[in-house]
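Shown here: the complex without one of its protein chains, the others still in place.
Presenting subunit A:
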Amino acid sequence: MSENYTFNPDVLGEIRERARLGRYPIRGMGARRAVPNFDDLLLLTASASRYPLEGYRERCATRTVLGERNAREPVVLDIPITIAGMSFGSLSAQAKEALGRAASEVGTSTTTGDGGMTPEERRSSKTLVYQCLPSRYGFNPDDLRAADAVEIVLGQGAKPGGGGMLLGQKVGARVAAMRTLPEGVDQRSASRHPDWTGPDDLRIKIEELREATDWRVPIYVKVGATRTFHDVRLAVAAGADVVVVDGMQGGTGATQDAFIEHTGIPTLAAVRQAADALAGNDHVKLIASGGIRSGADVAKALALGADAVSLGVGALIALGCNDTEYDGPDGTRGDARPGYAALGMAPGSCVACHTGGCPVGVATQDPALSTRLDPVEGGRRVANYLRALAMETTMLARACGKADVHHLEPEDLVALTVEAAAMARVPLAGTDWIPGREGR
């Protein structure tokens, strides 16, 4: 007998899990379901009608400037690939330090998260973006002034409309103190900011942060991708220097599975909507995030209109997330597989970030597990990964005839599927057909 599509074995497992727990399943990472994504796009590199640049001889610029609209000191990056906001609490201090080291090594930025800024990440990060979240955990004016940019978070792609979550096993003494919470509490953060509602208020909030920083640093506004066009327009009207749009493939340290899989829109669709919303506002920059994995993804996101991308899960994978081994003492490698098994997981498909039992030391507050990640070695791996992404991006841009990765444009793209063509508003490959364009 054929498998039941509606009640297939995965669905049966989910039903049984709910029956066992009496609540919704909670997990980490991003959407696992197949949605239209950058793999559904192809780049039209040069031939007779376009002239390529020499891949190993001619320069392709990657310098990226964010925040020139209002800031006295805009963020200047060597590459258009940044590290997304992830909290100390969700991640170990070692992981935060490693991300800072990696970003600094390749000349890009990293970002704090819910819970505030740690001295380790400030020290290790040449360019650090400080998040202002609804919870305001650990938010303080000293760290605000120590930051190189401020990101007001309205939502994130994994859970747009939802607040943060950090279960009790990860709320250890240091995390609890930073967040002014009782140790061990199941922390469920607010989903709305405590002191403003709506875009008119947001304009005043942005001005407050500018006043407190003497208009020195750029102000980003991050939205989880839902009604992206309108949200981006409102962020611009409120005075944002940079808008960060996080698609549904974006990851999280913990949230309800139903949120991750059933809310928001794919990054592919969000980038194009955001770019359309920013048309005519060249001084406002766009960062796209949510499921960016490779230089090809970066190139396609830039071609669709992003000025930079932001990575979370990709950087964690480079750090060691889901690897079978971890950093042992004196350069040795330890076997992480028993740790995954203890969580009921397997390396390669582990989503148990919320448990705090991360066997590779990335998403844990357990002192013993945290030491399984060497910040120096981990930072080196992430730096290598970011460098490889930048090389792939410039390689593809050169092949498209571009001397600057920011010159990539929608005209350089076609889609493999009707859905991707409609979302990205580029032609279906081999045709001039863009679904929905001009009534076609």
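By definition in this document, a contact is a pair of C-beta atoms (placed from the backbone, for glycine too) under 8 Å apart; a residue touches a chain by one contact, two chains touch by 3 or more; residues count from 1.
In this text, contacts and distances are computed from a predicted model.
One chain of the complex is hidden; its UniProt record names it "GXGXG domain-containing protein", one of "GXGXG domain-containing protein", "AIM24 family protein", "Phenylacetate-coenzyme A ligase" or "ABC transporter permease". Checked against the full complex, the candidates A:E17, A:E58, A:E73 or A:D195 give a single residue touching the omitted chain, namely A:D195. Residue A:R136 is the one among A:R50, A:R122, A:R136 or A:R174 that touches the chain not shown.
Within the whole complex, the absent chain has one touching residue among A:G13, A:P182 or A:G436, and that is A:P182. Subunit A residues in contact with the hidden partner, per the touch definition given at the top, are 21-23, 135-136, 139-142, 144-145, 167-168, 179-182, 185-186, 190, 194-196, 201, 204-205, 207-208, 211-215.
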